[in-house]
Every structure is written in structure tokens, then in C-alpha cells.
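A protein chain is absent from this complex, but the other protein chains hold their places.
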Amino acid sequence: MSEQTRPWLPTQPAMVIGGQRYRIDLGDIAMATAMLAFLWWHLYVTLSASTRLHNVMLIVPATCFFAILWMLIVGAAVAREEPNGKAPDLVARAPIGARIIGLMALLGVFIAAIPIAGLDLGGAIFTIACLLLLGERNLISMVLYSIGLGAFLGYVLRHGLSSQIPLIFF
Amino acid sequence: MRNALIKIAVPAALACGVLATAPAFAQDYPAKPIVMILPNDPGGTTDRLARILVPHLSKELGVPVTVENKPGAQSLVGNAYWFNQPADGHTLLYTALPYVINNIENQGAPFKMEDMGWINIPEAAQTVIFAHKNTPYKNMEELTAALKERGKVSAGVIGGSSEHILALLLMDKLGVPRENLRLVTYDGGGTARTAISGGQVDIALLPGQGSEQVLDFANPLAVVGEKALPGFDAPPVNEALTPVGIELPLLPSSLRVILTHRKFADEQPENFKKLVAAFEKVNNSAEFQEQAKNGKLGAGWTGPEEAARIIDNNYKLLIEHRAVLEN
Partner (left out) sequence: MFDFSAIAAGFELLTSSWEPWLVVIPGLIIGLVGGALPGISGTMTMALCLPFTLYMDFLPAMLFLTSVFSGGGFGGAVPAILVNLPGTTSSVSTAFDGFPMARQGKHNEALGLGLSASCFADAFGYVLLFLLINAAASAVLALGPIELFVVALWGLTMIAALRSGSMAKGLASGAFGLLLGTIGIGPTGVMRSTLGVGSMVEGVPEIAAMMGLLATGSLFLLARSSFIVEDVDKRQVSINRAFWGAVDVFRYPGTLIRGSFIGVIIGIIPGVGSSVANLIAYGLTKQSARDPDSFGAGNPHGVVASESANSSSESGAMATLLALGIPGGGGTAVLLAAFAMHNITGGPRFISDHKEIVYAIIFSNFAQALLMLPIGLVFIWAASAIVRVRLSYLIPSVLMLSVAGTYLMSDGMAGPITLLAFSVLGFLFIRFDYSAPAAVVGLLLGSMVEGELVRSYQITGGELSRVLDRPIALVMIAALVASLVMRPFLAWVRSRRQTTA
């Protein structure tokens, strides 16, 4: 029995079906369905490439297996709700924090920008941005550290390991 | 006075301009580390030879030369990967001929024979047919009799190799359905040899050179060639097949070849010559030859022109039978 310590998220609405109140975890269902959709598409591409046994021997059964599991998972994402608003079989999730989304976005931008900004310069900017996002305010140490880290990595990669990684300053 | 200045300045400026636009290719080669791609699992014969070779090459060329294994899909993964790299002489490929042809003809490879700038053929191996010691087959006659029974014999080959073709051709010539033979395809010589050594398969068709260790566990029944092969106590295959009344085409086994992009050889002939010269020096050095001999690895030198000639000759033979492997 899990303790209900948080309120339900908007992605976990309640629905009345056949007289009984159910709590549905849409987020859970969406995740599982997205995975299934991707695998289904992969299966389609594979089959259109070739339907020879050797090509599909693993993919077809594994995808079907996943489809069966999907049904189980979706089934488990719908739980009976008791009159006091609790649904012991479901987990009330915490909202995704802004910091986390911000970090993921920053990482995405950084990686996308490497060919233009290089690992050294782009990385220094990325570091400063993360530090700001995570609450640091001491500008001097932030900038010094970021530049130092970017420079160090750039130098080691180019001159130590002969890598072809895009860099601005090395 | 102004006239004189202009007379000097203009030609000087032109000269500078010409020098500044001198071909970019005049820069040093090699300019960065060189990679040799191996489209097989580590542990096989080409792998071992490559790894002995590259340190010497590094010393000779002055840049690190490393080996990268990229196995998969009967050499297609490694070969295609090599092809997609820039044609600047910094990515080499060490592969073997039947696979390349199979990639092109049957698997829709992105490269063509014309894209290959051959450097050297260190070894032309010959196929040997082995039977595990636990099996009752002493010669080809007994083996072919067993092949008439469905599912009685299992065989191991490297996928996409000429041995693969030979196995299927044997069944065709015997007039028995291919499904009679349980043919298992492996991704490299190392795994195929382990399979026959362990008796996972009853017989195996493998490049003889490099398979000496198999002799502890399996008997050679025949050699695909005109003459017998030293070290393997077995008759030439068509001789062994006379009682059965069929003949197999004498397909070359692994024509192992080192190459780079033809585009590099065409566009930067000086640098290509430099690369080939380095290879030749290293290959023929006493040290390398000694190491190769110790490892029982073939390390011949043919050079680009001779390699092209050999490949051309054998290409026709292999193309003729490539359809056997059609998916």
C-alpha cells in the first residue's frame, strides 16, 4: 500500500466507468504507447526491406512479445479509486521540475552547436548556462571555471589524443 | 620611379598569389592518424596480420596507425563504413575478395570495384574441407554419400565467402536439395574455426592458411586447388571427387587484400606512391617477415599492379558463381 503524499497530476485524471471511479495514468500509457509505436514502425521498415526468415526471426517475436507486455502495462495504469480519493495501485507522480527540463534543453543545444561553436567554446558557454540554471551566482568563479574546463578539454583532445572534434581555439 | 616600382611590385604580387594558391595537396601526407578497417571479428587471420603490421607502418609513416574491427553482415558493415570515410588516404581497408563481390552483387553495397585502390595482396588462401574427427567421413566419397540424406550433415562456413559458394555448389552438382545440408554461417574465421574444433558442426570449409589449429580436432578431406597444400594431408578436391563423378570450380578462397580509396590514388598520386612505398618497405622488412612467419601468417608482396591483375583474373570466376548466394 503506497502512502498518498502528493496530489494527482493533471495527467492522471479520474474517470467514471460503469459506476465505479477509476484513476488513469495517462502519462504511463503515453510512454508505453510511444515505445510500442516506435517498435511497430521499426518492424514495418524491417519487413519492407525483406521478409526472409533470417531477417525477421528475432524482430517479429520480440515485437509481439512487447505488444503483449504493452497490454499488461496499460491495464495496470488504470486503477480503482477509493471513495477517499486514494488509489493504492497507482503512483502519484511529482511534476517534472523546470530545472530538469532546462538541463535537458541546454544539453541538446550544446550538442547541436558543437559543429559551429566547438567543444571548447560551446562547452564553456554550456557550463556557464548550467551553473546559472542551477543557482550559482558567483560570476567570477563560474566564468573562470567554464573557460578553464573548455580549454583543458580542448587541449587534451586535440593535442593529446589527436581527435578531430570541432574546436574553436585549438 | 613609379614605373619601376610597379614593374617590381606587380610581378611580385602575382608570384605571391601563385604561391599562395599552390595545390592544397602539397600539404604533408599523412596529416593525421591512419585507421585500417577490418570487417571481421577480432582473432581471425587478417586481424592478427593487421595488428602485427600497423606498428611498423606507424613508425614508417610517422603517424599512429590503428586497427578498427567493424564486423557484421558478411563484411558489409566494415566495407561500407570504410567507403563512407573521406578519400584522403587516411582510411585503409583490409578485406578479402569474395566478400566484397558478394556485398556489391547481392547486398546492394554503396561501393563498386572501381572505388578500390588496391595496395597489396598479402595472401591468397586456398579452401580446405575439414571433417571433425568424431564423424565417420574419411574422404569426399563418404561425405557426398551422407549429403544425400536430409539433415544428416551440418557444415560451418564464413558467411559470404567462396567457401559458402562452394558448399552450395557442391549440393547443386550432386543434384541434392540444398536443405539437406545444415549450413551455418559465421561472421569470421575465428568463430568458424572454434565451431569445427568443438564439433558444433560436422564439417567445415575454411581458408587453409590460418586454420592449422583446427587439425587437432578435424581431418582435412580435400583441398580446393590443382595441387595439394603443404601442411594439409589431403588430395586436390576434383581428384577426390572422381569416384563421385562431379567437379567443382576451383574458386580462390580468401584473396586477402589491403586497399584504400581509388579516388585518393587518382587525385593524389604522389601521396599514394608514398603510402605504397611505405607498405612495401615494411612488408619486406626482415623483422615483419619474421613475425609473420612465427604467426604462420602470409605476408607476400604483390604491389598495386600485380594485385589488380590477380583480382581481375579471379573476379570473372567469382562473378560467374555469385548468383548462388542470392538472397
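As written, the chains take the letters A and B, and residue 1 is the first residue of each chain.
To be clear about the criterion, contacts are C-beta pairs under 8 Å (C-beta built on N, C-alpha and C of every residue); 3 or more make two chains touch, one makes a residue touch a chain.
Predicted, not measured: the structure shown is a model, and the values here were computed from it.
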Quick one: say which of B:Leu61, B:Leu97, B:Leu183 or B:Ile311 touches the chain that got left out. B:Leu183
Write down which of B:Thr95, B:Thr144 or B:Ser197 is the residue touching the left-out chain. B:Ser197
Selected from B:Ile34, B:Ala80, B:Ala240 or B:Ala278 as touching the chain missing from the view: B:Ala80
Absent chain, residues of subunit B that touch it: 42-43, 47-48, 51-52, 55, 58-59, 64, 66-67, 69-70, 72-74, 76-77, 80-81, 84, 103, 106-108, 151, 154, 159-160, 179, 182-187, 190-191, 194-195, 197-201, 213, 216, 291, 294-296, 327
Touching residues of subunit A against the unshown chain: what are they? 27-28, 31-32, 35, 39, 41-42, 45-46, 49-50, 52-55, 57-59, 62-63, 65-66, 69-70, 72-73, 76, 91, 93, 96-97, 99-100, 103-104, 107-108, 110-111, 114-115, 119, 123, 126-127, 130-131, 134-136, 145, 149-150, 153, 157, 161, 163-165
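The working rule: only the chains that are shown with their structure count from here on.
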Could you please state the distance in Å, as a whole number, between where the Cα atoms of subunit A are centred and where those of subunit B are centred? 43
